[in-house]
Every structure is written in structure tokens, then in C-alpha cells.
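Structure incoming, see below.
Shown here: the complex without one of its protein chains, the others still in place.
Up next, chain A:
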Amino acid sequence: MRIIVEIPPTQQGIRLIDEMMKDYIAIHSLPYERELCFVLHELVINAVEAMQKVEDPERQSIQVKIENIHGTIRMCVIDFADGIPEQEWQEVLTYEMDAMGESFDRGRGLFFVQHMVDQLWFEYIAPHQFLVGVTKKIVV
């Protein structure tokens, strides 16, 4: 089963995805409810945060795709901001308490995400189109 949703990069969009994911997990009786909800929420808030810098009204959306492929959940979030520079990909996956300050509470979600999933990857799909994807096996 596949779900593809396009949401505005707003608090309402985050709430919609949070509720949708909870319902999806409940309907299909999937395990790892807290982890899957947390992971998708983190990917979406990162995308919303990135989209704050985008002024182009034509790009004001975030795409979320959720699939269950033979017992593996695959979730992808695509935003239309400038993405994470490749040289920073490793840095965003680390947790440094020294980085704490006014902006400490941002950008650390991916560190937690990588501990809750089997795979995490970044992909530039096109200029101003950045994908963050994860997979997690839910059926042994």
C-alpha cells in the first residue's frame, strides 16, 4: 500500500501528517508505532523548517510518501528548499552538546532518526527539490 500526500509547509501540515501516520499504523496494526511516528514527524518538521526560507509561492508544499513494501516501511519527504549540502550530510547525523545554544533544538532530529531506522538517505531530485528517505523493516 502506498500513500502520497502533499501538504503545506505549516503547523497544520505537520499535524495532518502526525494524525495520518497514527491512523495508518493503527489501521494496519503495525509495530514500532512511536518510532515510526517520531521518524516521520522529524522528517516533516525538518522540511517545514527548510521551507521557511523559500519565498516562491509556486514551491510552497512538501510531499510525503509512505509505502509498505513486503514488510518494510519506506517513508520519503520531499521539500522544495535548497537541501542539505553534501559536505554537511555527516554532520547533521551527529549529536554535539556543544552545539547547544539558541539553535540547539533544531537539526538534531536526523541523529535520532538514524537510530530508529534501517536506512536513511539524502537525495537531490532536482534543483530546489530535496528528498530525505528512510526504511524500516517491520516484519521479521
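In this text, contacts are C-beta pairs under 8 Å (C-beta built on N, C-alpha and C of every residue); 3 or more make two chains touch, one makes a residue touch a chain; residues count from 1.
Throughout what follows, contacts and distances are computed from a predicted model.
According to UniProt, the chain absent from the figure is "Anti-sigma factor antagonist", selected among "Anti-sigma factor antagonist", "Acetyl-CoA C-acetyltransferase", "Quaternary amine transport ATP-binding protein" or "3-phenylpropionate/cinnamic acid dioxygenase, small subunit". On the side of chain A, the interface with the absent chain consists of residues 11, 14-16, 19, 34-35, 38, 41-42, 45, 48-49, 95, 97-98, 100-101, 104-106, 108-109, 111-112, 115, using the contact rule stated above.
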